[in-house]
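One structure coming up, written as structure tokens, with questions to follow.
With one protein chain held back, the other chains of the complex are shown just where they sit.
Right after this comes chain A.
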Amino acid sequence: MELFANQVLAGIATGAIYACMALAVVMIYQAIDHLNFAQGEMAMFSTFVSWQLMQWGVPYWGAFVLTVAFSFAAGIVIERLLFKPLAKAPILTNVAGFIALYAIINSVAGLIWDFTIKQYPTPFGSSPFLGSQLISTHQAGMIGITLLMLLLLFFFFRFTRVGLAMRAAASLPESARLVGINTSWMIALGWGMASAIGSIAGMMIAPVVFLEPNMMLGVLIYGFAAAVLGGLSSPFGAVMGGFLVGIFENLVGTYIPGVGNELKLPIALALIIVVLVVKPAGLFGRAIVKRV
């Protein structure tokens, strides 16, 4: 029983990270109808930036805040330079753009910081949380930070004018323009926020997976699985999907013989396929009907 509780809590902790990545992916998907394959690499790069700041002597939380701000700005710059010009381009052009971005960020990070694995600090420590063996303080911290961020995002989208404008621009761009919303900038803002959310995910997971240019690949695939499971049209669904995938992954790895660590990732991919076949809109998504 204790093993079960332990695995569920650990699943919630990594699930929090998947939830962040899924949310970042869904925010951009809502805005431009494309999956950002480079979301993980953007998060990885941000994490390296925070590491570099700490190497230069900036304290953890200072580096954390600076990195989130940097990632927000970088997300906007990437959208303005690369994806705004592609806004009316065919799907494949955009996919090529995302893959190019993936490769560029990955290589540049390798060039600057090389591919050796680095230790990444945690501000929470890794002792047992509240004296319990079930969960470590870092895992508890991961969950706490994610929940805090989700809460802030909820209030932003629910109760601020900019949040309302962003939701309007994502759901009906033409109507949004007709009430005077600059939808193009709302998309850029969405990119900035997605990038900032991703950077938090990167900094939270780095002490677990260690810092190196390919650290986010697996995490992003879980994030995709979470987004598909919850529904690409639903930010709330993406977050729930993240936690569910995290728990599912841990339980399967623990209780199904032969799966272990090696086969966990294919399980995420299998989950994507099963959801797409059985319930394409996801658990919380709306089926999109397009007039043709």
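Following the convention adopted for this analysis, a contact is a pair of C-beta atoms (placed from the backbone, for glycine too) under 8 Å apart; a residue touches a chain by one contact, two chains touch by 3 or more; residues count from 1.
Throughout what follows, contacts and distances are computed from a predicted model.
The complex appears with one chain absent; UniProt names that chain "Amino acid/amide ABC transporter ATP-binding protein 2 (HAAT family)" among the candidates "Heme lyase CcmF/NrfE family subunit", "Amino acid/amide ABC transporter ATP-binding protein 2 (HAAT family)", "Glutathione transport system permease protein GsiC" or "Oxidoreductase".
Only one residue from A:L82, A:A168, A:L251 or A:L265 touches the chain missing from this view: A:A168. Check A:I181, A:M240 or A:L271 against the missing chain and you find that the one touching it is A:I181.
The missing chain lies against chain A, touching residues 161, 164-165, 167-168, 171-172, 174-183, 286.
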